[in-house]
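Shown here: the complex without one of its protein chains, the others still in place.
Up next, chain A:
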Amino acid sequence: MMLPKTILALALAAVPAATLAQTGSAPLPVPFPNSPQSAPQAGGQAGAANPQQQGELVVDVVGGVSAPLGIAIPVMPTSEAVSTAAGRTDELGRQLSDIVTTDLRNSGLFKPLGGDALHPIAYPEVTAPTFDYWGPAGASALVQGFVRANGDGTLTVGCYLYDVSSRAEIARQGFVVPPSEWRRAGHKCADMVYSKLTGEGPYFDSRVVYISETGPKGKRIKRLAIMDQDGGNHRFLTNGQAISLTPRFSPDQRSIVYMSYLKDRPAIYVYDLASGSSRLLVASANLTFAPRISPDGRFVLFSMAVGGNTDIYRVAFTGGSPQRLTDSPGIDTGATYSPDGGRIVFESDRSGTQQLYVMNADGSSQQRISFGSGRYATPVWSPRGNLIAYTKIGGSFRIGVMSPAGGNEQLLTDGAQDEGPSWSPNGRVIMFFRSGMGGGGRADLWSVDLTGVNVRRVPTVLDGSDPAWGPLRP
């Protein structure tokens, strides 16, 4: 991850020129995996079309949770078990199938077969599935793949999706990855399966920045950390000497804006992932906090407290003089852009309690949108644009969504202290943090989908809070 340029170069070298046009960087999808001669080509549907072919295999996203789709993801065989920088290829095949399995299961829309039902498959079987076995075993869909070590040190991972009942191939993709990014091939494979079967956008190949927490409640050590969406590739970015809070990805994923108590001067910093260095964004004697980057990456919204009045400001991503966007007496904070950058949603206690407001990007036309009982905080606009997620405060803290005009309020979680929602890249899942009560008071990361049924703990190395889900990786 420290060497993105090297990674790209290696990947490019391994891919036929034809694919370069449609892809940008690692891991590169290969339209048709360069299967070795030993593997039969093209799906092996020699038996002609299945006469009782049913309708298209589709996952019902709405009713999906009550009836998740049975899917089999056997261990991905390798053409030849060899050692690579990422480990032996046969071991990688096992782990890749685990990654795909976990991703799909966590979406709540799939029920992966487990245990004895998952019989191992031989390498040639990858493109010639034993449909007669998988159907009775309970799989409606089948994901098979292979791992191959290439001469230049890269790995090729092939990923094939089949409809078991119609005995047909639905999709296939291959990914050439440097060994350091092998896990991403698994996420890309899961993304292909998920999008093909649900019609939703992909989201598994993405990262999360968050605050790693440890230590007693009164002196919690809080440092910036980054990991894959499933908890893989975890690393700490700051050392914990100063409290770090509220990290947010830049759209190009090269930077993270966050707040730090460095030198006992709470302020907003920009962390550069390539160099590992941070720069102060706004030099001010006033408290500056709650940063959010615009969708085009050019601006940062933030809050500044001046003389007891907190307003929303905008500053260029490169720094400079801030421009004030709100001027009402009270606390205006938690500002976030709409996905098109044209509007801003924020919270304000100008009415007496925290409520949600929407305004144009220049601060004009401020309108309150929350009118239910209780308080509303930390709004975030869905990447699809059609919903705003927030923290609802009414005795407990819960995560909810409403339309940008303020209607259709729906609470998704029922924890005591659920706070700080952040959207998945496809706008179907929300990550947030849940704090425990009492002396422990530990916080953990959780996710919930829009049905509100699929609530899951997100694994972290230590405790965690303030998650920010980054965009889908290229």
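Heads up, the rule we're going with is that contacts are C-beta pairs under 8 Å (C-beta built on N, C-alpha and C of every residue); 3 or more make two chains touch, one makes a residue touch a chain; residues count from 1.
We take it that contacts and distances are computed from a predicted model.
Peer 1: Can you work out the missing subunit's protein name as recorded in UniProt? Choose among "ABC transporter permease", "Oxidoreductase", "Ferrous iron transport protein B" or "Peptidoglycan-associated lipoprotein".
Peer 2: Its UniProt record gives the name "Peptidoglycan-associated lipoprotein".
Peer 1: Return the single residue from A:G240, A:G372 or A:G452 that touches the missing chain.
Peer 2: A:G240
Peer 1: Of A:P124, A:G406 or A:G441, which one is in contact with the hidden chain?
Peer 2: The single option touching the absent chain is A:G441.
Peer 1: Among A:G87, A:G138, A:G215 or A:G320, which residue is in contact with the omitted chain in the full complex?
Peer 2: Reading the full complex, the residue touching the unseen chain is A:G215.
Peer 1: Who touches the missing chain here, A:D205, A:D228, A:E347 or A:D444?
Peer 2: A:E347
Peer 1: Please identify, in ascending order, the residues of chain A that touch the omitted chain?
Peer 2: So the residues of chain A touching the unseen chain are 2-3, 214-223, 235-237, 239-243, 245-246, 261, 264-266, 275-277, 287, 289-290, 303, 305, 307-308, 310, 331, 333-334, 347, 349, 353-354, 377-378, 391, 393, 397, 417, 419-420, 435, 437-439, 441, 461-462, 465-466.
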